[in-house]
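What you see is part of a larger complex, with each chain still in position.
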Amino acid sequence: MPYVKIQIAKTGVTAEQKAELIRGATDLLHRVLDKPPSSTYVVIEEIDTDNWGVGGESLTVRRARTSST
Amino acid sequence: MPYVKIQIAKTGVTAEQKAELIRGATDLLHRVLDKPPSSTYVVIEEIDTDNWGVGGESLTVRRARTSST
Amino acid sequence: MPYVKIQIAKTGVTAEQKAELIRGATDLLHRVLDKPPSSTYVVIEEIDTDNWGVGGESLTVRRARTSST
């Protein structure tokens, strides 16, 4: 009964890409651990770039800094 | 100091229903483990149906398919 | 397809109590949101008292302090 959570920055991921993530994660659990696809839950959480930090700064700030150089 | 997270698909759950979930989860911890209600946190996370997968497909797709048959 | 996570301090919760938590949370989702019990996942996470903090101190310290007074 696997539960997979995929947390990514909210940057215009399309419904098609989400569908691929869901299919891919479900297949992975099936292939590696023989879990029936019907038993696997996948939840995608999209996080605002103000709310995701790495290296001590938000992705909003990091990307503005990177793209301005 | 229990922490309960309830993750559900976002499908028009009302404030009254959320209040019932909060009350019910708090009562459950009180009844089974004698936790004081004031110490129990309950967080409800509503997930877009594009972002919740089961059986390798999103709930959006699954429900469209089911209701069209 | 609800997913419920119950996080509690690890303090000798029995298998019977865990079974009650699972049953109770599943019933709650069924009663309030009409979710079929077979679709509800419940995960109980037991956290060591050194690893759970409230009021800026661990539960280990808090309980030692409380019981010694």
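Labels for the chains are A, B and C, by order of writing; each one numbers its residues from 1.
Keep this in mind: a residue touches a chain if its C-beta (ideal position, glycine included) is under 8 Å from a C-beta of that chain, and two chains touch if they have at least 3 such contacts.
On a predicted model such as this, the values are computed, not experimentally measured, just so you know.
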(request) Enter the number of copies in the whole complex; the displayed portion holds 3. (result) 6
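Here, only the chains that are shown with their structure count from here on.
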(request) Report the inter-chain centroid distance for chain B and chain C in whole angstrom, where each centroid is the mean of the CA atoms. (result) 15
(request) Averaged over CA atoms, how far is the centre of chain A from the centre of chain B? Could you give it in whole Å? (result) 20
(request) List the centre-to-centre spacing of chain A and chain C in whole Å, with centres computed as mean CA coordinates. (result) 27
(request) Would you pick out the residues of chain A that each touch at least 2 other chains? (result) 41, 43
(request) In the complex, go through chain C and note every residue touching chain A. (result) 1, 3, 41, 43
(request) Show which residues of chain A lie in contact with chain B when the two form their complex. (result) 15, 18-19, 21-23, 25-27, 37-38, 40-46
(message) Help me check something: in the complex, which residues belonging to chain C touch chain B?
(response) 1-9, 13, 17, 20-21, 24-25, 28-29, 31-33, 35, 52, 54, 59
